[in-house]
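In this view, the complex is presented without one of its protein chains, the others remaining in place.
In order of appearance the chains are A, B and C, and numbering begins at 1 in each one.
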Amino acid sequence: MTATPAATGALSRLKASGAHQKILAFASLIVLLVFFSLASPNFLQTSNILAILQATSVNGVLAIAATLVIITGGIDLSVGTLMTFCAVIAGVVLTFWGMALPFGIIAAIAAGTFCGFISGSLIARMKIPPFIATLGMMLILKGLSLVISGTKPIYFNDTPSFPLISTGSLIGSFIPALPVPNGVLILFVLALVISWVLSRTTLGRYCFALGSNEEAVRLSGVNADAWKVAIYALAGGICGIAGLLIASRLNSAQPALGLGYELDAIAAVVIGGTSLAGGRGSILGTIIGALIMSVLLNGLRILSVAQEWQTVVTGLIIIAAVYADMLRRRRAG
Amino acid sequence: MTATPAATGALSRLKASGAHQKILAFASLIVLLVFFSLASPNFLQTSNILAILQATSVNGVLAIAATLVIITGGIDLSVGTLMTFCAVIAGVVLTFWGMALPFGIIAAIAAGTFCGFISGSLIARMKIPPFIATLGMMLILKGLSLVISGTKPIYFNDTPSFPLISTGSLIGSFIPALPVPNGVLILFVLALVISWVLSRTTLGRYCFALGSNEEAVRLSGVNADAWKVAIYALAGGICGIAGLLIASRLNSAQPALGLGYELDAIAAVVIGGTSLAGGRGSILGTIIGALIMSVLLNGLRILSVAQEWQTVVTGLIIIAAVYADMLRRRRAG
Amino acid sequence: QDKLYIPLISKGFQHQFWQAVKAGADKAAAELGVEVTFEGPDTEAQVDRQIDMLAAALAKKPAAIGFAALDSQAAIPLLKQAQEAGIPVIAFDSGVDSDIPVATAATDNLAAAALAADKMAEMIGGSGKVALVVHDQTSRTGIDRRDGFVNRMKEAHPEVEIVDIQYGAGDQLQSTEIAKAILTAHSDLKGMFGANEGSAIGVVNAKKELGKTDLVVIGYDSGAAQKAAIMDGTMAGAITQNPVGIGYETVKAAVAAAKGEAVSKSIDTGFFYYDKSTIDAPEIAAVLYD
């Protein structure tokens, strides 16, 4: 069989543009999707797909924040507890102080940005290694969340529209057949925005440049420290969004939650092909990484695989997915 | 006041040898010790000091394993669950199969070495990033520990001498006034041995060389991959020792334990001044780092600081300790 | 003379259940004029962390100790140390396999979960599929509540099929995702049991998000969200222990033991099943917490 010239042309154009690479990056994800669809008739239902997307939203948003920091060659261990802290702040503003919804949203994002600013300052100005600065932040924020909330969940019962942030469906109200929860919408919009920031703005350029060679950036006369602080602050703000998502989904700020979420977020980033050494990475990859993780978990749960085996299989598949992706890249050169 | 010439001479020799730097590295630790001793009369009791050391033993051993890997520029997230896995293997050999104590010890260390070998091979031969390879291992081992143990603790009641590995006191049997538990003895002996390995053997040399510039090592005709595998295997074996320590301390292999311990181990390493970028680091630093963490926790508990504030204070002090250490180094040049 | 000092080493700290135990302990402390501290590890897997906490507590030379053992065997050496130092130990929440504790203030989790199983079977009409979301696969409370429920079903309600048991670490988000997956896999599921507060709220969230209005949900413990779910009907009912009572009785017994008074060996703090109709009954309302 011979391909038509047109098809070959399209294929080679696709090749030249590097787009086929990006499509191939989905390979592991698609293999998983196909496997689970065949293994269980319940997997490929709309409601389950939406459940998977919904389950990705919080980890996905955290992973986007982590991606920014990791591209600069840093690491942020505080994403999980910062998310919780922001949720608690929203609870304080909305429930304790009884203010209107927009103030709660602004407060959560501002709190995240501020904490990111602090982490960034510790790292850029005081030269504390990112691992330590954000580990410290992680513990401080974990403690503060408990202190501020009085170690009790804060419920948003006075703000009836609060759960809609995550579980309402803006798309569904226009296209009833597609009741995509707002949480998922927010994840994808955020992914687009941050992708754009990374590829099209000065901040994005400096992210990659800092991760590639910080000293060279500094010697180029760039205020490297200030940009680094800005990047951490942006990542913090994104954690604030994650805090709103999780609080709205649970209709409460759970002060004890968040520990361990940082590893999931970083794992999504690294599965997505971003290097922990800095200088390279993409939001698309991170989203794929986060999806791989939630599809895997959801699929194994649907198949009622015993939990201990779920863990084993997840470990194996994470390694296999990354290995497959690396083989693909090596072949692509 | 003028120093005697002899004293000045000794001082400058000390300075030249860099030893004064290392002594200064204790600074944060000593500040903490002095503070807690003044704050609570219960702190500086022999029994409490021994309790602190005992509490350091497991994390200290894990941190030694992590140090080796981190010096090569890698990371090992699986130390915690590998420890548990090795404890479970010891349980299988000693309790399920009823074999004699030495076999249990050998089996645990062999299991650790083998798992380290696998991680190392994934990293060195299949070029999977250390973060992913060891994250995968962490999950696989967590699952396998549950599977093998039947999700139940395995008790070592058939091996009455087993608890002595950690809680007996060899030193105490010679010097009754100094009932240092064997677990602590093992930690310090291991620290000495691995310090020696790092500074005096080929393996140690290649640890630093790989972390400093892996490509250069390869270009020098060294079989970089084989050495890397060996280093991960050694680290795995050390986790096996940690597994024996914790199992013997708890007189049981607790299959669900271990998650989160990797962060504590890595934190001890980084607080001890080893760079996550690889190429530099010391076991002495790691031990100090591990001690700082356990002194802090113990002291705050002794002062009856509320648990949520304990976390906050721990975070602050970790940041402060590392910052102080960095200032000192910067001044030392 | 200083106030008597009594540390309570619990299995957890952040969860509402443990905060309620703490509240009870604080109440007793205030009434009896003693000083109480309350500590517990982050997860119920961290047996060794709990041992470290116990060691630090012993260093403070307390008048008595309250202890909720994650693994009783692992703690024996330290408990012996306490005994030698003449420090009485009160076990709470679950027992310690040893004769060292002078008293035990605990809930019979096996029996409580069995009660939940009976209620579940009754509400789904004696047959059909049910599933469990449990908080922990290896901890005593997790195992007892699971086994209590499962065994009772097998013995007394053979028509009821348990199709899935999964574990969500008591994390509400994770439990929600788990419950959703189970509901997707078993669309004819009739009932679900959430074995602690976080698990139960997870099941409730999943039911709401998937719109499974027919699903019978039975929870465990209380808390504002769970109470609200019972009031609006998403949750049929729940088992409650008496955490405030556990904390209160533990401290009371500890003070008595420290003063050398006699204490009864076993203090059953009891458990109840409650639903919309009984939630406001005084004996129930007394043991619920927000």
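Everything that follows uses one rule, which is that a contact is a pair of C-beta atoms (placed from the backbone, for glycine too) under 8 Å apart; a residue touches a chain by one contact, two chains touch by 3 or more.
To be clear about the criterion, contacts and distances are computed from a predicted model.
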Listed names "Dihydroorotate dehydrogenase", "Monosaccharide-transporting ATPase", "NADH-quinone oxidoreductase subunit K" or "Heme exporter protein D", matching UniProt entry of the absent chain: "Monosaccharide-transporting ATPase"
Among listed residues B:90, B:141, B:209 or B:292, the absent chain is touched only by B:209
Write the list of chain A residues that the hidden chain touches. 200-206, 208-209, 211-213, 215-223, 279-280, 333
On chain B, the omitted chain is touched by residues 200-202, 204-205, 208-209, 211-213, 215-223, 279-280
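Keep in mind that, in the parts below, only the chains that are shown with their structure count from here on.
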Which two chains are joined by the greatest number of C-beta pairs in contact? A-B
Cα centre of chain A to Cα centre of chain B, whole Å, reads 31
Taking the mean of the C-alpha atoms as each chain's centre, how many Å separate chain B from chain C? 34
Residue list for chain C, restricted to those that touch at least two other chains: 13, 42, 137
Two-or-more-chain contact residues of chain A, please, as numbers and ranges. 146, 151, 259, 307-308
Which positions of chain A touch chain C when the two form their complex? 40, 42-43, 45, 47-48, 51, 54-55, 58, 146, 151-153, 155, 157, 167, 246, 249-252, 254-257, 259, 294, 297-298, 301-304, 307-308
Chain B residues within the chain A interface of the complex: 75, 77, 122, 126-129, 131-133, 135-144, 146-147, 151, 259-260, 263, 266-267, 270-271, 275-276, 307-316, 318-319, 322-323, 326
Mind pulling up the chain C residues that touch chain A in the complex? 13-16, 19, 42, 137, 163-164, 166-167, 171-173, 176-178, 180-182, 184-185, 187, 201, 205, 209-210, 223-225, 228, 290
